[in-house]
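Have a look at this one before I ask anything.
For this depiction, one protein chain was excluded, whereas all remaining protein chains were kept in their positions.
Order of writing sets the chain letters: A and B. Residues in each chain are counted from 1.
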Amino acid sequence: MARVLIRNLNKKYDEVHAVKGVNLEIRDREFVVLVGPSGCGKTTTLRMVAGLESITSGDILIGETVVNNLPPMDRDIAMVFQNYALYPHMSVRDNMAFGLKMRKFARPEIDRRVRDAADILGIQNLLQRKPRQLSGGQRQRVALGRAIVRNPQVFLFDEPLSNLDATLRVQMRVELKKLHDRLGTTAIYVTHDQVEAMTLGDRVVVMRDGLVQQVGEPLDLYNEPANRFVAGFIGSPGMNFASIRVADEGGALHAVGDGIRLKLPPEVAVRLKAYTGRDVTLGVRPEDLRVASGEAPNGLDLDAVVEVIERLGSQILLDVKVGGGSMVAAVEPTVRAKVREQLRLALNPDRLHFFDSQTEAAI
Amino acid sequence: MAVSDLVSQNAFAGVRRRGVATRLLEDERWLAAALLAPTAILLGLFIAYPFAEGVWLSVIDARVGVPGHFVGLANFVALWNDSIFRVAVWNTFVYTAVATVFKLGLGLWLALLINRNFRGKAFTRAFILLPFIIPTVLSTFAWKWMFDPTFSVINWTLFHLGVIHARINWLGDPGLALFSVIIVNVWRGVPFFAISLLAGLQTINPELQEAAAIDGARAWQRFRHVTWPLLLPVTMVVMLFSIIQTFADFQLVYVLTGGGPANATQLFATYAYQIGVGTGLLSQGAAISLAMFPFLLIVVVVQLLYIRRVEVH
Partner (left out) sequence: MIEGAKWRRWVFFYMPLGSFIFWLLFPFYWMLVTSVRPDRELYRPWMAPNYTPFWTAHPTLEHITDLLTGTLFVRWMVNTLFIACVSTLISLFCGVLAGYALSRLKFRFAGALGAGIFITYLVPQTLLFIPLADIIRKFQLGDTPWALILTYPTFLIPFCTWLLMGYFKAIPRELEECARIDGATRWKAMLYIIMPIAVPGILSAGIFAFTLSWNEYIYALVFLSSAEQKTVSVGVTSELVRGDVFYWGELMAGALLGSIPIAVIYSFFVEHYVAGLTGSVKG
């Protein structure tokens, strides 16, 4: 069983508490993505699993073994680095064979493994070249090959696609997913790009300031973010936020804010009952805003003035002004709009998010 | 080629047992200690120990074959009253100061000249380093021959150009000797300054010069306000090395004049050699050598502080 268990993991650098009490279980054959902004502790956590950083407190288990004090070479893991870390003075073949040589594998076995991995990745004809003769994408494949030949219990990925250009990144993302389907090895993947997290992960772990914000399948994070940070981090363009007060007007709960006056539907009102009279944060995703032209107002819409129109081809992004604040609406490409035009945007009652103003937790 | 082959085979059969040495060397601190041990031993034995012994020697009155008794600062007091020592101190300062100024000026000029693109640039750069590369003593001997009172080629040229009418006794004239020695030191040091400053110049973004030119700065102003400040860190480091080397110089003066004539070119190092090795007065020789130390320390500290300040900017 190649599962990874992280128990109460902490890392302190002098005064900086980089990783605060992280608890995580990565199941056998699972592909888990750690995602978050720079400095959130995701890379530090990964490096502690790898054995490249010492653990301040807590435990890490790979399989059934506590690996806290094991050097990296004894943990049966393989890692793919952001800068590929290919040994420049060795050929591709020697790069891939290095780990096996260090573990004293027999020559024919090494050859066989290198050949098989090269076939899987399509780099058979690159084996004699040196890293400097390869393109970015090829180097990435060699780095993957080097990890595959070792057939480890766990793959660790440290932002491996960040150095590739946009097109290549999309391509490699697909290849990585196919590779994981094929090999099925447990994997921990670190990235700051939420698109990668959503497309690659079986489960996604969002981190911030050393703390785990939420763990779940990608769509769960998208549909039911646990707090304001996750809500704003997942999804592009990001969720729109507005501060509103929950007001009881004539027996029905309304959300009242700057330029906002919404009559809350019953299922939503139930959730917000306890916040009557207080301020909360409203969150709406750009894709959940619709241009309501020609329909009668139904209490669940906003008056907006168009500021900027971004036509992407597959959709149109409208940067609008609602009251004193700004929002973004992602609408169909067929929508006609003009700058400085006044619009009504309709909200979907099932797609409203609310967050506590102090704790930022989802309501 | 079956994928299942790759996946099902797992060569990892549990944690390997490691020897004590291997585990120990995995620890950064132990590995560092092991790697630094040879250096520490060699430097401890042949620098720290002699330094301590030198200090000890200077406060006793040992001579070759005669162990000494503690005499406190008597040696240093004697030195202070020794007129030759005072001359040596003065000479060393003059020697160092004048030579360094010229080395810096000429080295900088040469670096600026070579910094342009011209045919044969690589060759030129390679050739001008020769005075620095060739063993000092050997090239100094060539200068001694060139300065020879009877056979000097320099004198011959100057005479036949009508510049002089009697021969110049470069190394034998007490008023001229220090100057001649400085010439040779500068000759030897200019390449080091030039090449180092050249490297420094090449790290300066040419766009800065171009921007300044567009802003209306003329060549001299561009140099003063753009080039020189950016070159300062490298300049300070080069000067640090050069000053220390020049202050403690021995080879050059020993070969050219041995310290004479009449102590006109006597320096700390040559005087220490003369007293300590020449006449066997070990303790006094050690005291002279050690007397260099405070001055060197001041120079080092001042320069390091300056470098740190310049680099922070």
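Simple rule for what comes next: a contact is a pair of C-beta atoms (placed from the backbone, for glycine too) under 8 Å apart; a residue touches a chain by one contact, two chains touch by 3 or more.
Model, not experiment: these values are computed from the prediction.
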Interface with the unshown chain - residue positions in chain A: 50-52, 71-73, 75, 77-79, 81-83, 85, 87-89, 98-100, 102-103, 146, 150
For chain B, the residues touching the chain missing from this view: 22, 25-26, 28-29, 31-33, 35-36, 38-39, 42-43, 46-47, 49-51, 53-54, 56-57, 106, 109-110, 113-114, 116-118, 124-131, 133-139, 141-143, 145-146, 148, 150-153, 155-157, 159, 167, 187, 190-192, 195-196, 199-200, 234, 237-238, 240-241, 244-245, 247-251, 254-255, 268-269, 272-273, 276-277, 282, 285-286, 289-290, 292-293, 296, 300
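Rule of thumb we're sticking to: only the chains that are shown with their structure count from here on.
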Computed distance of Cα centres, chain B from chain A, in Å: 57
